[in-house]
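Have a look at this one before I ask anything.
Heads up, one of the protein chains got dropped from this complex, but the rest are sitting where they should.
Going by the order they are written in, the chains are A and B; count residues from 1 in each one.
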Amino acid sequence: QEVTFGHGANPGNPRFVAAEKWAELFKACSSDATVNVAPSATMGDDAEMLTSAQAGVIQVTANSQGAMSQIVPEVGLLGLPFLFKDLPTAWKVLDGDVGKMIDERSQEAGLKVLGFWDNGIRQVTHVSKNVPEPADIKGMKIRTPPDELRLAIFEALGTSPAPLAFSELPSALQAGVFDGQENPLTNIYSSKIHEITPFITLTNHAYEATPVLAGLSWWEGLDDATKQCALDATAEAGKMQRQLSFEADEKLKPMMEKEGVTFVEADRQAYVDATASVYDTYAERYPDLVKALREAAGQSSGSGEGSSSGEAPQASGDGAPAQ
Amino acid sequence: MTGQATDGLPDQHGETPRGVPRFVEYVIRAIDFVGCAICAGTLAFLFAAILINVILRYLFGTGIVWAYEIHALLLPWLVAGGVTIASTRGRHIAVTLMPAMVSGWARYAVYVAVHLAVIAISVEVVLSSQPILRASQFQSLASLGIKQVWGYASIPAAFGVMALVSALELLRLILGGREAAPDPSTESLS
C-alpha cells in the first residue's frame, strides 16, 4: 500500500526532517508499504490536509494546532497563555491523559492522533521596540492567526489584535498595517519576518504542538502490527523532532542577532498576571479540560485563585524554555 | 480573459421559439437570475465587511474579527454564482477554434460533444465531492464557528448547475436540430 504523508514545512525545518524519518521507520516495520512524503504544503495547507486525511485523499499529516482546533476545539486550549513553564512539561502533558482525551475527540471527527510533535513556543515581534513589560505592549496593533484564544490573550493585554492570513502578513507588516506579530522563532526566520520587525521579545506566551494525524478510515483498516508500527514511528521521529525544534530555536537566536535582531526577555510574571482573565473565560466553557491542563502542567487551580497566584512558584522569571 | 461585456440575458440563439425549447429558455433564464442574485449579494456583503474593517482599523484601532474569515464562505459562492452566469450565457473561457473551423453537421456534432464532456466532468466532480463534504462537516471557521461544509457545498452546487445548463443546452440542440448550433463568432470566446 502507498501511504501519503503530507505536511507544510520546507526542507531544513525540523518537521521536514522528522517526516522523512517517519517514512524510513514506517517502511522498516511495515514491509509492504511505500511512503510518499509530500512537504511544503504540496498537498494543500494544514486545514486542507486535515480534510484530505478525513476523506482518504492522504493517509497521514503532520499538521498544526490552529487548523486542528477548527475540528477539535479542545486542542486550541494547549495555547492558553503561559500554560507550560517549559517545553518538557508540554511534552509530558501531551504524551499523557490530555493527549488521550484529544485523540478520543478527534476520532469522533474521523481522525486518529498518532502523536504530537512540536511547533515551538510563540514570541512577539515589533517594528520599532521591545515590549518586556505588559505596559509596553498596550495599544500595539498586532496580527494574530484567526484564533479566538490568541485574540483573547492580546485583548487582555490591551493591544489591538486583528487576524490576517499568514500569506498576507509580510506585505501587511511592510505596509505598516500592523506594528508587529507573534510566531515561533522558526516561522519568523523562515518567512524573513524578522527583517521587517527586528525587535523580538521572548514572551513564550503560547505553546503550539504539531499533531500527527491519520485518517480514521485508513487507520481502522490496518492490522494491529501496522498500527503499532505507525505509533512507534511517530513517537520515535517525534523524539528527534522535538530535540531538533528546541535546538533550532537556540541556534536561531545568535543567527538572527547577527542579522540585526534585538532580543529582550519578557517579564513573565507580569505577563502571567495580565492574562489571568483569559483562564477564567475559558474555564467557564471547558471547566474540566482547563482544570486538567493546569494540573498536568503543574499549575494549581484552586477555586477563586487566578492563574497568577497558582503559577507563581513555577515562574522562574526566565521565560526561556529550560532543557 | 473573458469575452466582451454583454448586458442582459443570453440572446445568441435568436428569437425565442415555442414549446419545449421555450420552456428550456425560461429555465435557463431563471437559473441565470439566481446566479446574478448570488453574485450581487456576496459582492455587496464582502465589500461592506472589508471596507468597514479598514475604516475601523484606521479610525478606532479595532477590527471585525470575522471580516478576514467571511471570504472563506462567500468567495466560493460568488464564484459559484459567476460560474452559473458564465454557463447560462455561454461565456466560459474556451478555445473555440474547432467549431469556428467547421460548419454544418460537423459543428453541430462538436457542440453536442462539448456539452456531453462538460456534463460528464461536472457530474464526476459532484460525485467525487461527497467524501470531502462529509469531512468538512467537522471543520468550522475559527471566529464564526460556521461549518466549512457550507463553503464546500458551493463546489457540487456550481458543478451541478453547470451540468444542468449543459443538459438543457443539449436538449435545445437535439430539439432544434442543426440550426440550433450557435455561431462561434457571436459566442464570446476566451
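Operating definition for what follows: contacts are C-beta pairs under 8 Å (C-beta built on N, C-alpha and C of every residue); 3 or more make two chains touch, one makes a residue touch a chain.
FYI, contacts and distances are computed from a predicted model.
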item: Name of the absent chain as recorded in UniProt (options "Phosphonate C-P lyase system protein PhnL", "TRAP transporter large permease protein", "Fe-S cluster assembly ATPase SufC" or "FAD-binding PCMH-type domain-containing protein"); value: "TRAP transporter large permease protein"
item: Hidden partner chain, touching residue among B:40, B:106 or B:174; value: B:40
item: Option from A:139, A:176, A:221 or A:287 whose C-beta touches the chain left out; value: A:176
item: Residue of B:31, B:65 or B:78 in touch with the missing chain, whole complex considered; value: B:78
item: Residues in chain A touching the chain absent from view; value: 36, 38, 42-45, 47-48, 51-52, 55-57, 164-165, 167-168, 170-172, 174-177
item: Hidden partner chain, residues of chain B it touches; value: 1-5, 7, 35-36, 38-40, 43-44, 46-47, 50-51, 53-54, 58, 68, 71-72, 75-76, 78-86, 89, 91-99, 110, 113-114, 117-118, 120-122, 124-125, 127-133, 151-152, 154-156, 162, 184-185, 189-190
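In this section, only the chains that are shown with their structure count from here on.
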item: Centre-to-centre distance between chain B and chain A (centres being mean Cα positions), rounded to whole Å; value: 39
item: Chain B residues within the chain A interface of the complex; value: 57, 61-63, 65, 68-69, 131-132, 134-136, 138-143, 148
item: Touch list for chain A against partner chain B, complex; value: 47, 50-51, 54-57, 66, 69-71, 109-110, 139, 141, 145-148, 151, 160, 162-165, 177
